[in-house]
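Just one protein chain is left out here, and the rest sit where they should.
Labels run A, B and C following the written order; every chain starts at residue 1.
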Amino acid sequence: MKVAVFQGLRQLEVIDAPEPVMSRPDDVLLQIDRVGVCGSDIHYYLNGRIGDQVLQYPATLGHECSGTVLAVGPDVRNVAPGDRVAIDPAITCGTCDQCRLGRFHTCRHVRFMGSPGQAPGAAAERVVVPARCCFAVPANVTLDQAALVEPLSVGLHAVRVAQLGNNAKIAILGAGPIGLSVLLCAKAQGNYSITVADLREERLKFAQLCGANGTVIVKHEGREVHEDKYEFVFECTGDPTCIDQGQRLLKCGGTLVIVGIPGVDQAIFDPHFMRRHELTFKSVRRQNQCVEPLIEMLAQGKINADPLITHRYSLENIAQAFETVAGYREGVVKAMIEVSEVYA
Amino acid sequence: MKVAVFQGLRQLEVIDAPEPVMSRPDDVLLQIDRVGVCGSDIHYYLNGRIGDQVLQYPATLGHECSGTVLAVGPDVRNVAPGDRVAIDPAITCGTCDQCRLGRFHTCRHVRFMGSPGQAPGAAAERVVVPARCCFAVPANVTLDQAALVEPLSVGLHAVRVAQLGNNAKIAILGAGPIGLSVLLCAKAQGNYSITVADLREERLKFAQLCGANGTVIVKHEGREVHEDKYEFVFECTGDPTCIDQGQRLLKCGGTLVIVGIPGVDQAIFDPHFMRRHELTFKSVRRQNQCVEPLIEMLAQGKINADPLITHRYSLENIAQAFETVAGYREGVVKAMIEVSEVYA
Amino acid sequence: MKVAVFQGLRQLEVIDAPEPVMSRPDDVLLQIDRVGVCGSDIHYYLNGRIGDQVLQYPATLGHECSGTVLAVGPDVRNVAPGDRVAIDPAITCGTCDQCRLGRFHTCRHVRFMGSPGQAPGAAAERVVVPARCCFAVPANVTLDQAALVEPLSVGLHAVRVAQLGNNAKIAILGAGPIGLSVLLCAKAQGNYSITVADLREERLKFAQLCGANGTVIVKHEGREVHEDKYEFVFECTGDPTCIDQGQRLLKCGGTLVIVGIPGVDQAIFDPHFMRRHELTFKSVRRQNQCVEPLIEMLAQGKINADPLITHRYSLENIAQAFETVAGYREGVVKAMIEVSEVYA
Partner (left out) sequence: MKVAVFQGLRQLEVIDAPEPVMSRPDDVLLQIDRVGVCGSDIHYYLNGRIGDQVLQYPATLGHECSGTVLAVGPDVRNVAPGDRVAIDPAITCGTCDQCRLGRFHTCRHVRFMGSPGQAPGAAAERVVVPARCCFAVPANVTLDQAALVEPLSVGLHAVRVAQLGNNAKIAILGAGPIGLSVLLCAKAQGNYSITVADLREERLKFAQLCGANGTVIVKHEGREVHEDKYEFVFECTGDPTCIDQGQRLLKCGGTLVIVGIPGVDQAIFDPHFMRRHELTFKSVRRQNQCVEPLIEMLAQGKINADPLITHRYSLENIAQAFETVAGYREGVVKAMIEVSEVYA
C-alpha cells in the first residue's frame, strides 16, 4: 500500500509499504479516507523534531484522520465493517495512574499516531488501531468533518478546561486553526459573547465566519489590545508576551487559558496584577474524551467547520500540501489530504 | 480613648482620640480586645506604603481584631451587647458587581479597616462597624483565637480556591504565618498528606506542631526542592522564583496556588513544562466568606492556632511589638496586642 | 396614594393609603410602574393562604414589579433618582446563617414583598425598599421586561441548580409561565436540544415561540410521555405523578429538577429505577442572585420574553386581571398591571 514518509528535513515522499496486520482481538483494520495537515506535522517537516521528540528517517506521519472500517477483531462491538469513523489518534494503555484517573491525554505509555517511535502515522492507505480509538459517525457527518474532529477536539477540550460560566464574555487571542476551533466549540456550546483578536485581517474574516461577536485587529505598537474586560481569555497565538497581555484583559476572578504553544522557554507575567484581581491561569494538553461529543455536535449541525478546509490534495501530492502550509501560502487555514476517492 | 497612630516612617504612637459615633441603624459599637500584628502592618510601618496605597500621617492601623459588643443600632439582629465577636475588617458596599456575584473580597468600594483612606484601624479602644462585619463567637473560643480568625481566613480561602481533591498530596512552600494558616486549615478540613518546606529549621518546628506530615529544609544551592510529586503546591514564600520551582513539584493536572506576595513586578515560568503537564496556577486575594466557617472550626477544636501567638504586648507597648516583628526577633511568629484587660 | 388590597376571598379593591416613608440611610423610594400577576397571587386571591402563610385582611399584594427611583437615602450608591429599576422582592437580613452562606433565598428572616406579615406588596403607586433590592436596567430594557425579571429569575435559578452539562438533551414538562421561563433561560444560556411537553396545544405554541426544539402533546391514557432519553428533565407541572414519570425519561446519571409546586403532600417514585440509573432529584426554592444576570441577558437580546405578556390592565382594573388569570380565560399566560402611565 501507499504510505507517506519523511525522508529528511523538508523531504516528504510516498512509497510502497507492507500492509498493516491485525494481531489483537480488539483490533480494527481501517481504510484511511482523509488526513489533515496539522501544525505539529509542519514542525517535524521543517525541523525534524518537536522538543525532545526526534524523527528517525524514514518516518510515517499524520494523525488528523477519518476512515472506513474494513475488518474487526472478535472482541470489537462498537464498530463494524463498512462504518465510517473518526479516529482518536492517542492509543492509551488504560492501566497507568493517569488512565485510571480518566486523564487519558497524559497517559504514561501513550502511543500517538505519527509521533516518533510511538504508532504508525495516518498518511497511509490503511492502518490498524484498537477499537477504542474508533468512533462511528452518522450519515450526515462527512469524511472531511470526521477528519476535522481531532483538531476541533483540541478546541473543545480547551473550552471544557476553562469551565466557562454562563453568559460569559470571552476573548480569543489568535485566529489560526486552534483559535478558530476554540471559537467554534465555544459558540456551539453556549450563548457567549466572543471577541477574537489577530494581527491579520484575513484571519479575522474566518473568525466572523465562525461566529465571532466581534473582532479586533492588533497593532504591534500598543500594549493594550482593547479596553473591555472578559471573564475568560484564550491565548492561542503562541506569543509568550500574550500571557501577561492576556491577563490584563480579565475581570476580577477571571481565567486565562493558555492553548498556544510558545516557541520559548520562559514566559513572564506581573504577579501583583494576577493577585490583586485573583486570576487563574490554566493550560491544556491535547484533548480528553472530546471525540464523541464533537461528532454529536457536528451531526446536530451545531458546528460548521467546513470553511476551515481551504485546500485539498491527493496522497501523491502531499508534499505540495506541506509546502503550502509551511509557507503559509494562499491564505491556507487547513489543507486536507484525500487519501481515498470516497467523497460521501 | 486611646488610639495607635503612625506619625511617620517607623514612628508609632498611642494618642488620645475622640470616641467613634454610631450613625446608621445597622451600626455596632465595639470594645476592641485584641489586635494582631500583620505583615502588611509592618510594610506600612517601614515603608509608609504598599504599592500605590500611601499613608497620610497621622494614620490609624490594625485589622486582625476581636472585641466585645457595647451597643447596637435598631436594625441589628445578629449580635447583642455583651457578645464577644470576631471581626471581618472588610466593609463592603453590597451593591457593586463584585458583591452581587458574591465576590465580596474584590468589592469595588471596599473600606478595609486600617487601610489608608478607607476605614479606621482596629488598634484603638473602641470602633464602630456595620453589623455584617461582626460574628459572635461561642464561649469556648477565646478572644485571642477570635483575633486570629482574620489571618487564618486567608489560609482557609486559599484552601478553598485550590479545590483540593480527596486524599490529595500537598506541598506548602514557606512556613511563615500564611503558610502555617494554609497548613492548619487544610489539615482541619481533610485527611491530606502535607509536606512543608522552608529555609529555617525553627519555622519547620511550628509546621510540625501544626500537623505537617513531613518537612523539608530547603538549601539554596539546589534547584529541586525534593523529588516527590504533589497534586497541589501552595506558594507562601513571596519569592518569585518559587513559582517556577513550585510547578515542577506538581503531578500532571496539578494546581499551584500563589498565596505569597512577591516583592517584584515580574515572575518567570517555563510554559512548556506547564503545558505538557497541563497545570493550573491560581492566585488568591485576601479572603471571602471564611470567617463563619473558621469560628466553627475553632469552636469544634479542629484548629489549634494558639501556638502561633509567640509574643504579647499592651496597647501602650505596641511600638515595641512592631520593632520585634519588623526585626524578626526572638523567633516571633504572631505578636498579639492586648488592647483590653479581658482574658476570657 | 392608590394601593390594591385583598379584602376577603376573591375580593380585591383599590383604596387610598398613606405614602410610604424612607427611614434608613440605604432606603430607596420607588414609583411602581408595572406589576405582574403571579400564580402565587392567585392562590392568595382564591384561598386566602398558601400552606401555613395566611392573609390578614386587608392585605397588600404583588411582587413581580418594576419602577422608577424617586429618592434615595444618603448611603445609596447603586441607583439614583430617575433610574428605571427591576426589583428583587426578597428583603433579606444579610446576617443569618443562610445569608452568610450566600443562600439568600432561604434567609431565616426574609421579608418578601406582598407575603402575609412580611413586607408591603408592590401593587401600589409607591413603595420603599432597601437599595440592595434595586437593580437599574439599561435604556433598551423596557419596564415590562424589568417586571418580568422576577418570574424569569425562577427559571434561571432552576437552570443553574440543574448544572446543565454541555450539549445536554433536556425535557421540560409543562409549558406554563414557569416552564416557559426555564425554556427561555436554558436557550439563552446554552445550545441545548429542548423538548417541551404539555396537555394543551396552545401552550406548546408558546413553547415553540420561545425556542423549543421539539414539543410533545401528552395524552392522559399513556404513562410514557415519549421514548427518547434526556440528561435533564424539568418538572414544571405541579402534578406529583410527573416526578416518577419524569425520572423514566432520564439517561443513566441524569437529573430531575422539580420546579412545579405540587398540590398534595405525598409524591411517589420507584427507588429501584432511580438507583439502577443512578439518578438525582433536585428541587428549587424561588431564586438566588439571578436578577443581575437576567437584566444583562435581556439587555443583550438573549431572551425575548415579550410574548409572555398576553394581557394588560390598569391598577384600577386589577380585579379583572385576577379574574382572567384565576379562570385561565382567553389563553392568558402573563397579565401585566400598568400601575403608572410611563411606557418607555
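Convention: a contact is a pair of C-beta atoms (placed from the backbone, for glycine too) under 8 Å apart; a residue touches a chain by one contact, two chains touch by 3 or more.
This is a predicted model, so every value here is computed, not measured.
A.B. asks: I'm checking contacts with the chain that's been left out. Which of C:2, C:103, C:200 or C:302 qualifies?
C.D. replies: Here the residue in touch with the unshown chain is C:103.
A.B. asks: Just one of C:152, C:204 or C:279 touches the chain that is missing; which is it?
C.D. replies: Final answer for the missing-chain contact: C:279.
A.B. asks: Decide which residue listed in B:102, B:190 or B:214 touches the omitted chain of the complex.
C.D. replies: B:190
A.B. asks: Kindly state which of the options B:130, B:262 or B:293 is in contact with the chain not pictured.
C.D. replies: B:293
A.B. asks: Suppose we count only contacts with the excluded chain; which residues of subunit B make the list?
C.D. replies: 160, 166-167, 187-191, 193, 293, 296-297, 300, 302
A.B. asks: Counting contacts across the full complex, list the positions on subunit C that touch the omitted chain.
C.D. replies: 51, 98, 101, 103, 105-106, 161, 240, 243, 252-253, 258, 261-262, 264-272, 274-285
A.B. asks: At which residues does subunit A meet the chain that is not included here?
C.D. replies: Touching the chain left out of view, subunit A contributes residues 24-25, 75, 77-78, 93-97, 100-102, 109, 131-132, 289, 292.
Simple rule for what comes next: only the chains that are shown with their structure count from here on.
A.B. asks: Centre to centre, by mean C-alpha position, how many angstrom separate subunit B and subunit C?
C.D. replies: Chain centroid spacing, subunit B to subunit C, equals 41 Å.
A.B. asks: Distance from the CA centroid of subunit A to that of subunit C, rounded to the nearest Å?
C.D. replies: 44
A.B. asks: Quick check: what residues of subunit B touch more than one other chain, meaning two or more?
C.D. replies: 101
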